[in-house]
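All protein chains of the complex are present and in place, except for one that has been dropped.
For subunit A:
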Amino acid sequence: MNTPWTTHSLFDALKSDASADLGGIDLELVGGVEPTVSIVMREHGDLGLQLAVSGGEIFVSAPLCLASQVKNVAEFNEACLRLNPLNPLSNLGLQNVNGEDLYIVFGELSSRSPLDAVVEEIRVLADNTLQAAEAFADHLK
């Protein structure tokens, strides 16, 4: 079995491994003790993703919309729950960011995943997030 990634080693590998296809993906390592990789998807309308590795898990998250942008929260939540099982590789969730509720689309994969699987996850997550945002257009202000 290969060695599990840390946020640092994964960032370094993404930056230096020529086999990783990072076309349209900008990366930046942010933070000190528990760093994250801040990702900007140039071909996905500059969608910003956050990636962090913790122990056995790589977590990648994309901001879908703010709760304040939702017309009817109950209806939207139901739509999210119904969409979630149909969404390949990504999940929908709700998080509080600086006192504001943020709907997120996120994916988790093993920290022993090969590099190209991580890149694939990043692209799929960006695709899914934009598709979800489009699909939910009627629910949003």
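Descriptive notes on the structure:
Basically, contacts are C-beta pairs under 8 Å (C-beta built on N, C-alpha and C of every residue); 3 or more make two chains touch, one makes a residue touch a chain; residues count from 1.
In this section, contacts and distances are computed from a predicted model.
Missing chain, UniProt protein name, picked from "ABC-type transporter, integral membrane subunit", "PspA/IM30 family protein", "NADH-quinone oxidoreductase subunit N" or "Cobalt transport protein CbiN": "PspA/IM30 family protein".
Considering the full assembly, A:102 is the residue among A:14, A:79, A:102 or A:122 that touches the omitted chain.
Contact between subunit A and the absent chain runs through residues 7, 30-31, 34-36, 38, 41, 44-48, 50-66, 69, 95-100, 102, 105-106, 108, 129-130, 132-134, 140.
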